[in-house]
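Contents: one structure, followed by commentary.
All protein chains of the complex are present and in place, except for one that has been dropped.
Chain nomenclature is as follows: A and B, assigned in order of appearance, with residue numbering initiated at 1 for each chain independently.
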Amino acid sequence: MSAAGTEAPPPAADEALGGTLLAARGLAKSFGPTTALERASFDIDPGEMVAVMGASGSGKTTLLHCLGGIIAPDRGWILYEGRDLGAMSESERSGLRCGDFGFLFQSGGLVPELSCLENTALPLRLNGVGRRTADARARERLESLDVDGTAHQRPGEVSGGEYQRVSLARALVAEPAILFADEPTGALDSLNEEKVMRLLVDAARRSNTAVVLVTHEARVAAYADREVTVRDGRTRDLAPGAAG
Amino acid sequence: MSFAHTVLGLLENGPAHGYDLKRVYDQHFGQDRPLHYGQVYAALARLLKKGLIEVAGTEQGDGPERKRYAITDSGVTDLHTWLGTPEAPQQYLQSTLYTKVVLALLAGRPAADVLEVQRSAHLKSMRELTRRKTEGDLAEHLICDHALFHLEADLRWLELTAARLDELATEVNR
Partner (left out) sequence: MTGRAPPPAVGTASPAPLRWAREIRLGVQLSVTGGRDAWIRLALVASGIGVAVAVLLVAASWPTMAEARQERHDARSYELDRQTPESTDQTLLIAYADTSYHGESVYGRLLEPEAPGAPAPPGVTDLPGPGEMVVSPELKRLLDSPEGRLLRERLDYSIVGTIGDEGLVDPGELAYYAGAAPDLLSSEETGRSERIDGFGTSRFDFPRGGETLVLALTGAVVALLPLGVFVAAALRFGADRRDRRLAVLRLLGADRWTAARTACGETLIGALVGTAAGFALFFPLRGLVPSVQVGGVSGFAADIVPHPLLAVAIPIGAVALAVGVTLVSTARAAADPLAAARRASWPRRRLWWRAALLTGGTALLLSSIGADPGRFGRVPETAVVGGVLLVLLGAGLVTPWLFQVAVSRARRGGVPWLLAVRRLQADGAAESRAVVGLVVIVTGAVALQTLFAGIQMRYADEEPVPGERVYRTDVPELPPAGAAEVAERLSAVPQVRDARAVVEYWHIEGPNDPVSLRVGSCSALRDHARIGECSDGDVFAVEGTSTRVEEGQRLRIPDADGAATWELPEVKRSVAPRDPSGLGEDPVPGSVLATPGAVAGADLPRSGVSAVFGLDPLTPRAVEEARNAVAELSPMGTTVIGQTSDSERERELDRIGALVTAGVGASLLVVGLGLVISAVERLRGTKRELAVLAASGVDRRTLALSVLAQATIPLAVGLAVSLAVGVPLGAALLRIAEVPVAFDIGGIAAITAASAAVVLSVTVLSLPALAKAIRPENLRAE
C-alpha cells in the first residue's frame, strides 16, 4: 500500500479525526485496465453502522477489501485507530484482521470439513484461546444467534439462513471492533434476510461493533445509521449535512 | 371508499359503538395519525344511507346516548366484493415524481438532483420504518414491511430512472 500520490499524507495519530474509528481518503485501485476505485473516502465511528450502496460493479467490494486490509489500494491512506494500514506489514495486517476486524461474505467461507462449532471457534483459537474456552464461547455465540442446533453439523448440512448465521457467529465471536459485511444477505430470501439482519444489528449494537455493510439493496441498507453511495469508484455520502 | 370498507370490516366481528370502532381502528391501523371521531361518524352515516349497516340498538349510559351499529346482509356482500377486488395499481406515468422529472428535463434543470433528493428522502424514511419495525410488535412489523417494500420499489424506479436519465432526456426533448 502506498500513501504516495496526489493525496495528502495521513494525519498524525494525535491530530485525531475526532472519535473516528476508521478513516480513509483518496483511495484508488485499478485492476489492469479497470479502475475499480477512484478517490474514495470513508469514515466510521465506533459502534456506527454504515451502509455502502451502489450498483453492481461500482466498486463496493473493492472499497470493503481496501478498508479491511485485504488488498492494498494503489493510492490513498487508511487509518484504523490512528494507525496507518499502509505502513503495516502483511502479518500485522493479518493480525488486525484476525483480532480487530470481522468479515462476513455473501456465501461460502465456512470450512466445509469443520463442524459449525469448530468453524465458529476458529478465530478464537487463532488468537490463542484454548480449545475448551473457545468452544464454550463459540457455543454461546451460536446460541445467541439461535443456531446452536447446528453446532455438530457440517456447513454443507445446514440451510442457507443458518449458514449465514453461523458465518455471522464466526465473524463476531472474537468481538471485533469493526464488522465488514459484503452483501451478507445477497443469497437469502426475504424472511432469512430479515432474520440475519436483525441478529446482525442486535449483536453489533450490544457489543458496540461498528459495521461496514456493503449492499445494493435499500431494504438492507435501511438497517444502517447512514449510507455511503459508490458510483463509478467514487464515494458520495448521502447523510444529510455530511454530503460532499 | 376504503376507509368506509375498513369500518364495515370491523363491524363484521359484531355490532359495535362508534367509539369502539375508533379505538379498534387506532389500535390496528392508526399508527400514523389517530382517527378523528368525526371521520368515523361520517363513514357510518354513509354506510347507513347505502343500507350496508343498520342501527342495532341504543344504550343509555351516564353520558350521551350511544348507538350500536351492525352489518347488514348487503353489507357483508359488499365487504366480500371489496376484499376480492384488487386495487388498481397506480400508474407510474401519472405519478408526481415522474411529472417532476419530466418538467425538470424540459426546463433544463438538473433532473438527477431531483432523483437524488428523492432517493435520499426515501432512504431516510426507510431507515425510520426499519427502526420502527425492529422496535415494534408483529403488527407494526408487517405494516412497516409493507411500506418498506413499496418504498423500495419506488427506490428501484428512482435508481433505474437515474441510470436512464440521458435516454429520457433525448426522448423528452425531441
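Operating definition for what follows: contacts are C-beta pairs under 8 Å (C-beta built on N, C-alpha and C of every residue); 3 or more make two chains touch, one makes a residue touch a chain.
Owing to the predicted nature of the structure, the values given are computational and were not obtained by experimental measurement.
Looking at the complex as a whole, the chain kept out of the display touches A. Taking the complete complex into account, A:103 is the one of A:42, A:77, A:103 or A:223 that touches the chain left out. Looking at A:47, A:82 or A:95, the residue that reaches the missing chain in the full complex is A:95.
Within subunit A, the residues in touch with the undisplayed chain are 61, 65, 68, 70-71, 91, 94-99, 101-103, 105-114, 118, 122-123, 125-126, 131, 154, 156-157, 170-171, 182, 186.
Keep in mind that, in the parts below, only the chains that are shown with their structure count from here on.
Taking the mean of the C-alpha atoms as each chain's centre, subunit A and subunit B sit 38 Å apart.
Touching subunit B in their complex are the following residues of subunit A: 55, 198, 201, 217-219, 221-225, 227, 238, 240. For subunit B in complex with subunit A, the touching residues are 119-120, 122-124, 126-127, 129-130, 134, 148-149, 151-152, 155-156, 159, 163.
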